[in-house]
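Take a look at the structure below.
All protein chains but one are shown at their positions in the complex.
Order of writing sets the labels: A, B and C. Residues in every chain begin at 1.
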Amino acid sequence: MTNTQITLIQIDNYGPWTVTPEPRREVDLQTLQSRLYADLSQLVGNRDGYVFFTRFDNMVAVTNGLDMDDHALIQESVRNRYPVTVSFGVATGTSPVQALADATNLIQDAGSAQDKSRREILDGRVIEDEFRTDHDVQIAHFDVVDATGKYTDELDAFGAFIEIEQAYASLMRYMYEAHDSLSFFVGGDNIIAVCPDLDAPAYDDAIEHVREETGIPLRVGVGEGSTPHDAGYAAKHALEVGRAEASPVEFH
Amino acid sequence: MTNTQITLIQIDNYGPWTVTPEPRREVDLQTLQSRLYADLSQLVGNRDGYVFFTRFDNMVAVTNGLDMDDHALIQESVRNRYPVTVSFGVATGTSPVQALADATNLIQDAGSAQDKSRREILDGRVIEDEFRTDHDVQIAHFDVVDATGKYTDELDAFGAFIEIEQAYASLMRYMYEAHDSLSFFVGGDNIIAVCPDLDAPAYDDAIEHVREETGIPLRVGVGEGSTPHDAGYAAKHALEVGRAEASPVEFH
Amino acid sequence: MTNTQITLIQIDNYGPWTVTPEPRREVDLQTLQSRLYADLSQLVGNRDGYVFFTRFDNMVAVTNGLDMDDHALIQESVRNRYPVTVSFGVATGTSPVQALADATNLIQDAGSAQDKSRREILDGRVIEDEFRTDHDVQIAHFDVVDATGKYTDELDAFGAFIEIEQAYASLMRYMYEAHDSLSFFVGGDNIIAVCPDLDAPAYDDAIEHVREETGIPLRVGVGEGSTPHDAGYAAKHALEVGRAEASPVEFH
Partner (left out) sequence: MTNTQITLIQIDNYGPWTVTPEPRREVDLQTLQSRLYADLSQLVGNRDGYVFFTRFDNMVAVTNGLDMDDHALIQESVRNRYPVTVSFGVATGTSPVQALADATNLIQDAGSAQDKSRREILDGRVIEDEFRTDHDVQIAHFDVVDATGKYTDELDAFGAFIEIEQAYASLMRYMYEAHDSLSFFVGGDNIIAVCPDLDAPAYDDAIEHVREETGIPLRVGVGEGSTPHDAGYAAKHALEVGRAEASPVEFH
């Protein structure tokens, strides 16, 4: 049984900030957002967690291995180096979808995303060390088969992008509704999903769904671990095995 | 009439690099990608251009105002500071879609995205200064009406994300097929489109299409200029007017 | 008794790289160096260590609290995101000067700083958890009294800089020779020293020495802890007390 620890990261009162006193230069907003994401990735990743950029103003992290003090330190580091602050809601559970819903509630209960007086919420709880196991996190690393040959080298860059985007849209919705999983585009043709305790037929089913809906063939490697990095790294190795053996679903 | 200058940015041989000699830590790839994007944003933005992260290994830039020397300098700066290199294809035209297709061809003709010997392509041409006008670039800044109240503060974070993603997927495909435009998600609930010379009914049509397909109400501000920043900044001001006057389509 | 754990960080074969195949743009080298330093600062600082930029190609870190796996992870993160790699030598001891000398030996024994085949050395040993104490690290935070009023607001910027630089040069040599301490300029008018178990008269002596040699009045706050951050943060608070009470030497 998995026990995923999810942190919702929300920039405080960001919408109003972007247009006060006047709209801010878009390139500066893009730089701010992507650097903040990169910093969070390093700070969380340094303790074997994962952060996904999602909408950039709302990011989703898998934080098995980080305690509340680690969260507080990251919050402080952002405050010390950025013109904005961040709120964290932390929740755990066997279903990643439910954990994220609970984490969201913690932040929503404290006020609106555009509430001037709601700042640096740090709420929720982590899995105590004694209850952590090697099966807490299941990560699936999905990849489009031969994206370079079929799309990148063949179509115009936006046409290729639309194909990948369609595969992503189809997979993320299906995994959410049918399999209680959170799927995130991570660049190129790669999608990483945070899953409950799924078996091979569940992944076959998802890949089949995407092929039917979009015609795009996916492959997936699946791994487990006590942290997102351990699970994700096992998933990457499984994906390499899948590539070598032309198998669509590979468990580590 | 617009004359958009588009640059396709492609990381050279990136797929193989990510798994050689072994899969690399995902958080490092995420950091590398988002920092490279941030740097390109600043380097291009410093000359009033825009870069969109797209798939991260393939990024699309609007570069009216940059010449080939500026491109070469950016290429050199990446080579000097990253473990990867980038190729640039540059093309211009009244249709952003066609310009990107031409830019893509320049890179594809030089070799595959996963070709070891294809490095740092710098090909294409820019608009000569004497031919540049104040109407070269049209930018549309789309925004979901009341995303905070309806999604961010109401749904769980992934549910909200799916809504925004659906609006984006619907808009980007429709603008590409019906209106020769390239649309990019830029974080939050915002989408920026690079358009040919479109009029108000075209934007009404696109907004109507998204509402029918997804139920999500969009608003748009439109601006023109000789550079992406000028056009985009005008679009942002128009969007503010639209917000104040509750009008769905506003031209600057 | 202190037990300082020092890590020498050396960029591998950096000199030749800066001029191969041709001299690289200085601004790119400056950016590379300062970003690498910033990243190391965060990665080490996230585990309560300190890094000093020193010469940038050779940096000194105080790493009580980090084990060899933490060092390996940082080395991997640099390799994955920069065009250069780094070597680490780690040593411990009651004298910071001796610990750094030992750490240096480990790297020198493995080859020259400009040896093409010497890459990513990771050698030495850390303090085992069971032997760590709350007195392992002593940090002194030195500060020029009223630098703003006497220099920054009065002299031309280079004249002010020369004054601060002189104070630093005088202090760093004296603390090294007379008190077995490593002192680093950290910006503004601040100098942080990593010290063995020094008492108040030793600090009085050092401040007196700098005043005699340069005429510049210093103040210092001193703290101890099991990690550099704990010691350094206590030192900062002591310095604030010194400011409030106009006392030149304050222990936490």
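Here is the rule we go by: contacts are C-beta pairs under 8 Å (C-beta built on N, C-alpha and C of every residue); 3 or more make two chains touch, one makes a residue touch a chain.
Since we're looking at a predicted model, the values are computed, not measured.
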Candidate in contact with the missing chain, chosen from A:Glu76, A:Glu154 or A:Glu177: A:Glu76
Listed residues C:Gly65, C:Gly93 or C:Gly232, member touching the removed chain: C:Gly232
Where the missing chain touches chain A, by residue: 24-25, 28-29, 31-32, 35, 76-77, 79-83
Absent chain, residues of chain C that touch it: 8, 14-15, 19, 23, 25-31, 33-35, 37-38, 41-42, 44-46, 50-51, 53-58, 60, 97, 100-101, 103-105, 108, 112-114, 148-149, 152-162, 164-166, 169, 172-173, 176, 182, 186-189, 192, 229, 232-233, 236-237, 239-240
Could you list which residues of chain B touch the chain missing from the display? 39, 42-43, 46-47, 73, 77
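Please note the rule applied: only the chains that are shown with their structure count from here on.
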What's the chain with its C-alpha centre farthest out from chain B? C
Can you work out the rotation angle that lays chain B over chain C using Cα coordinates, in steps of 5 degrees? 180
What positions in chain B touch 2 or more of the other chains? 25, 28-29, 31, 35
